[in-house]
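Notes follow once the structure below has been shown.
Other chains dropped; remaining ones untouched in position.
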Amino acid sequence: MRAAVLFGPGDIRVVQRPVPRPGPGEVLVRVAMCGTCGTDLKIFDGHFPLTPPFGEFTPGHEWTGTVAAVGETVDEFAVGDRVCIEAHSGCGRCDNCITGRYTACLNYGNAAKAHRATGMTANGGFAEYAVHHVRALYPLPANVSFADAVLVTTAGTGLYGLDVAGAYIAGQDVAVLGPGPVGLMTVQACKQLAARQVILVGTRPSRLELGAELGADHVVNAGEVDPVRAVLDLTDGQGVDMAIEASGGPATPQQCVEITKRGGKILVVAFYPTDVTFDLSAMVRKDITLYTSRGEGGNNVKRAVAMAGAGKLRGEQLVTHRFALDDIAEAFRVLREREGDPMKVVIAP
Amino acid sequence: MRAAVLFGPGDIRVVQRPVPRPGPGEVLVRVAMCGTCGTDLKIFDGHFPLTPPFGEFTPGHEWTGTVAAVGETVDEFAVGDRVCIEAHSGCGRCDNCITGRYTACLNYGNAAKAHRATGMTANGGFAEYAVHHVRALYPLPANVSFADAVLVTTAGTGLYGLDVAGAYIAGQDVAVLGPGPVGLMTVQACKQLAARQVILVGTRPSRLELGAELGADHVVNAGEVDPVRAVLDLTDGQGVDMAIEASGGPATPQQCVEITKRGGKILVVAFYPTDVTFDLSAMVRKDITLYTSRGEGGNNVKRAVAMAGAGKLRGEQLVTHRFALDDIAEAFRVLREREGDPMKVVIAP
């Protein structure tokens, strides 16, 4: 098969590789599409821990496709089934995995013990075929396109965050900071969980417009107005019940502290280029809890698939650029240089 | 003012009474409408604990109206504001109230300590005016009618149950047993919280049809098919993630045990005419938790109001009969005899 292999920092090439064989409990998937995200840029530059060695490693952790073969004991799927994934498949035996927190697997990166973060610590989806454990695959309804399915994985991140945050959103006010793919999928999720107001904060007008189309009740351009003031004005001065930080901007955690109601919640589903500084005392004084979540855990991709199947989560609208596998280097250039204001750039092998 | 007063079991009469005066923290409301429910029948018959004495007591715990006057310290509302209510206002000082569980107030019925269950342990809404504590009143958006507002209180019961059950419903399968007002408001709530399938089980075709209109994905007529079989068939034999018992039929708890998935939840928001018999061992073997909730707690009426304001909960469609206050005895006769298949019978003083 053809597979994109990382040969060194910034050096990705499409080469021939043997099709992988699914072991017990594993499934071989003919990849139809694989999304790219900010983490891929770090991986691409060689700045991600526990990746396989250069010359062997195929990244890509937002893939979807059709089952091509199943390993021993797998009867959950049959050849031809359309599936999407979550990135993490835990070891199933550490304290965290057995209590259901597999994104925090204590054997993270330990392939011998069956941990697999596809496209991160194991080969992923920038290839014609990929293998994953059955526990990390989800069947796609017929009305969910592969482009939707790439974003279903993304939605899983937001939903897992909401899950971790114990959130039953009905009637509550939520602010989402950062109208990237995670942010926009989370805007939709909050709206579909009956939020009263979803306020989307960002700086790029095109993204804010898309957010409004996808259900944000209010959009705040932080480049034009003070976002703290704006959110407080929309919430009678009390702030939101939950602020969701999806921007990764080092200044936004402090904004979250300021826009969150006493007794409220902050959910961080972003990574930062530097350490972050904020008024932790204010957080304590306001009895705020700060939740974090990494990736799609807690079986939340299953929930995302169901929501997409019911038309409650739309993904395809976020796909702005499509590239063939052979053009993957160009795809990453576009992503990095933000050429043409990319939202979600996908590779279709 | 005119007020319906219970003079003895089954003996309710409309008489002249002084308009009550709101004390500190209290609000006087000009009642626009007050719903009736099964509990009112028990109250009407004198079978409810801690009610005020015959000759003094005005029932009615699902009322809505317009603020007529406010007591000391109240600035949350102004005269003319349209409001709806929750029934319970706790003492604010027992172990349960201070930890937010005011429907389980340990000073239940103790008026001296400010506990007030309107229309149950204190005078309620079958009158031109009623008083309630500001903590149990919620402002109504302009687009929510008084008929909707009666059912917003009812929806608060279902939402509180979901809240207690820790439910983040997205993508999950739910069965609701009992298509009465609580059941039908809960069908809508689950659907609006992004349930994958909401299966409504009942026996009266008119109610099941209304349930389908309001969002149930499947309706099961338990008079015609085995409801356990039907629900299992709709869920690949595994059962639902949550069964919500809103029927009060003594046989339904056992059905809930049978239709709930291993590791799932049962939520009981009903009362039973007799003790209930079921296979508790099966519940243990399946790791099922049984939640209960009584009335509208946990500030969930606020959530229900927001959902109604956003068009996500519809109430007026459930109102099948309207009576003037003078005809309250007739209204109760209709309710008791199920004349004309009543769903929600309301009194408009």
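As written, the chain order gives the labels A and B, with residue 1 at the start of each chain.
The criterion applied here is as follows: a residue touches a chain if its C-beta (ideal position, glycine included) is under 8 Å from a C-beta of that chain, and two chains touch if they have at least 3 such contacts.
Note that the structure is a prediction, hence the values are computed from the model and not measured.
Participant: With 2 identical chains placed here, what is the total number of copies in the full complex of this structure file?
Facilitator: When the whole complex is considered, it contains 4 copies.
Note that in this section only the chains that are shown with their structure count from here on.
Participant: Chain A and chain B share one sequence, so how far apart are they rotationally when you fit their Cα atoms? Give it in degrees, rounded to a multiple of 5.
Facilitator: It works out to 180 degrees.
Participant: Determine the centre-to-centre distance between chain A and chain B, using the mean Cα coordinates as centres, and give it in whole Å.
Facilitator: 39
Participant: Please give the residue numbers of chain B that touch chain A in the complex, ascending.
Facilitator: Within the complex, chain B touches chain A at residues 159, 162-163, 166-168, 170-172, 189, 192-194, 196, 302-307, 309-310, 312.
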